[in-house]
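All protein chains but one are shown at their positions in the complex.
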Amino acid sequence: MAQATTLEPELSSNPPRLLAELPFRSLRWIRVKESFVKFLLLGCTLFSVMITLAIIVLLAVEAARFFRMPGTSVSGFLFGTRWNPLLGETKHFGVWPLISGTLWITAIAMSVAMPLGLITAIFLSEYSPRKLRAVLKPTLEILAGIPTVVFGFFALTFITPMLRSIPGFQVDIYNALSAGIAVGILSIPTICSLAEDALQAVPRSLREAAFSLGGTRFDVSVKVVIPAALSGIVSAFLLGATRAIGETMIVTLAAGNRARISWDPRVEMQTMTGYIAQVAKGDVSNFGVEYYSIYAVAAALFLLTLAMTFFGHMIRKRFREAYE
Amino acid sequence: MSQIELVNLSRQQPVVPAVDALPLKMMITIRDFNAWYGDFQALHNLTLNIPEKQVTAFIGPSGCGKSTLLRWINRMNDVVPTAHAAGTLELPDLDILGRTTDVVALRRRIGIVFQKPNPFPKSIYDNVAFGPRLHFRQMARRDLDDLVEWSLRKAAVWDEVKDRLRQSALSLSGGQQQRLCIARTIAVGPDVLLMDEPCSALDPASTARVEDLIFELREQYTIVIVTHNMHQAARVSDRTAFFYEGRIVEDGPTNFVFTRPKQKQTEDYVTGRFG
Partner (left out) sequence: MIELRSIKPDFSRWPVGSVRRRIVVNEVFKAACIAIASLSVIILLVLLGSILVEGAPALSWKFITSSPSPDPENCGIGPVIMGSIWVCLGCAAIAVPLGVGTAIFMEEFPPRSTIARRFHEFVQLNITNLAGVPSIVYGILGLTAFANMFGLFGKPDEPAFELGARHFRQYVTEGTEVVLIPIASPTDVPILVDGMTVETFDGKPIKLIVVVPGNELPQDASMLKKTMWSDAEGGLITKKPWYYLRLPFGRSILAASLTLMLVVLPVIIISTQEALRSVPKTLREGSLGLGSTPWQMVWNVTLPAAIPGIMTGTILSVSRAIGEAAPVLMLAGIVYITKSPRHLADDFAVLPIQIYYWAGQPIAQGDGINFQNLAAAGIIVLLAILLTFNALAIIIRQRTQRPLS
């Protein structure tokens, strides 16, 4: 339209071409497209539900098949204390040795990761040191990004030899202690970031109130902020422990392959994940009772981690709601 | 005492003809309108006529429901999952709340400008062209250019942006951004402009420019403006509705509502006794 005359202050009250003259896009076509896209996105969403369903159905069906095989029983699995599907004349399928191994590794891992992760989180959140933060944050991010097989290698070639070099300390080549420490290091970033979230969610006003009453940073963080964030910290612990329970590569490399119940973490042990990986490595025929036993173990593992994740997130959600 | 006398006086001797006597064509008809957020009833039995090519101001204290009503007029409240409404809310030829009413077509006719300027993180040109590109087919490049220019001129921001149409809209000042948002809204050719406290995030100078703009735009558009600022309502609006706790206490020509309110609550509010 008018190029030179556009500078005139007089402005036509009508748009350059009457907007009404322009053909509108077909509303019906837009609606059809909209429904199509929404349908497609709903399909994507349903896929994630299907994954869960598939896991549950698969584990249930195959574990049931395992329990119907000769020499196995549900009670023997749940309460048995011997696990030797790959060795020995009579095979025993009692899951407790694997659970004991898993618990040992998780306990050691948490006793490493909990203090380190939590104190680092307190430090980052409450003391907020500029310079150290610039180093700590990337360190934790890098630690979180390192593949677990690397930690397994580290446990095998560094932590175990280091433990063995302590005079008077007898440690097997494969042992739960070293694997547990490595799993602990792996869990530090998870616990630290979840705990920091929990501490950050505590309202400023609580801190200000404590400071105004004359508290030091120590008083404020240990006596006010941590109690206020306690359920958030518990959830961090639960979610971190879930990760430790599900960890596979470190334990297959560093903890060994002997399933047993022991009170000594310095000996070889096997976890649930370790057993599954051992079978999967391919020493076992694909359709024997040993093969199907991994489904029973995986079902137990899945239920355990599912329960822990579920409660971890429940506590976390409750805790967040409390401060909103 | 003198205030009360004044009220009584206005009741007995109306200086300006009554509302219904005005030869105004109605644009939006609201009758027995109720709205809820979940179980909370935000609006109670509203009845109000909004005339064509006039500026109608909604005033009232915070939380009185004026923004809620505004957002119902172009169904922006559809976004809020718990919001629902009942009653009559109509354009001359369209039931706004109707089940079959297409919100997309509705929002093309009833544009809205928000409290905070919200340009898209795109270029100034693309911001204005966003709506036309959504709605119109077969739009020639020249036509689009002309439409963008027309809208920006109409929104009194052309001179400031004409040399940098390709720059990000976020580089503009707050007042310019808000006028850009107005340009963006009128670029789809609406009949009604809703403005939800359009100046509350702006400095006084920018506010004055936007107010001037509103005054000019009323020649062509039906404008509904929600404001906290009584002086603003008095300056820019032809008619005013005073909301209090989800009800319309009083409505009428602005000079009536401000100078001779019929209700005590209105008077208290416009004279600054509360709110």
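So that you can tell them apart, the chains are marked A and B in the order they are listed, and the count of residues begins at 1 in each.
Please note the rule applied: contacts are C-beta pairs under 8 Å (C-beta built on N, C-alpha and C of every residue); 3 or more make two chains touch, one makes a residue touch a chain.
Computed from a prediction, not measured in an experiment: that's the story for all the values here.
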{"item": "Visible contact partners (per top-of-document touch definition) of the missing chain", "value": "A, B"}
{"item": "Residue of A:A109, A:A210, A:L253 or A:I315 in touch with the missing chain, whole complex considered", "value": "A:L253"}
{"item": "Chain not shown: contacting residue from B:M26, B:A86 or B:A105", "value": "B:A105"}
{"item": "Contact with the hidden chain (one of A:K91, A:R164, A:R217 or A:R320)", "value": "A:R217"}
{"item": "Residue, one of A:I188, A:A210 or A:I315, that touches the chain absent here", "value": "A:I188"}
{"item": "Residue ranges of chain B at the interface with the undisplayed chain", "value": "74, 76, 79, 81, 103-108, 111-114, 116, 118-122, 130-131, 134-135, 170, 181, 184-185, 188"}
{"item": "For chain A, the residues touching the chain missing from this view", "value": "30-31, 33-34, 37-38, 40-45, 47-49, 51-52, 54-55, 58-59, 62, 115-116, 119-120, 122-124, 127, 129, 132, 135-136, 139-143, 145-154, 156-158, 185, 188, 216-219, 222, 239, 242-243, 245-249, 252-253, 273, 276-277, 280-282, 294-295, 298, 301-302, 305-306, 308-310, 312-313"}
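Note that only the chains that are shown with their structure count from here on.
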{"item": "Whole-Å separation of chain centres (CA-atom averages), chain A against chain B", "value": "50"}
{"item": "Chain A contact footprint on chain B (complex, rising order)", "value": "102, 104-105, 108, 134-139, 143, 146-147, 149-151, 153-154, 188-189, 219-220"}
{"item": "Chain B-touching residues of chain A, taken from the complex the two chains share", "value": "1, 6, 11-13, 15-17, 19-20, 22-25, 27, 30-31"}
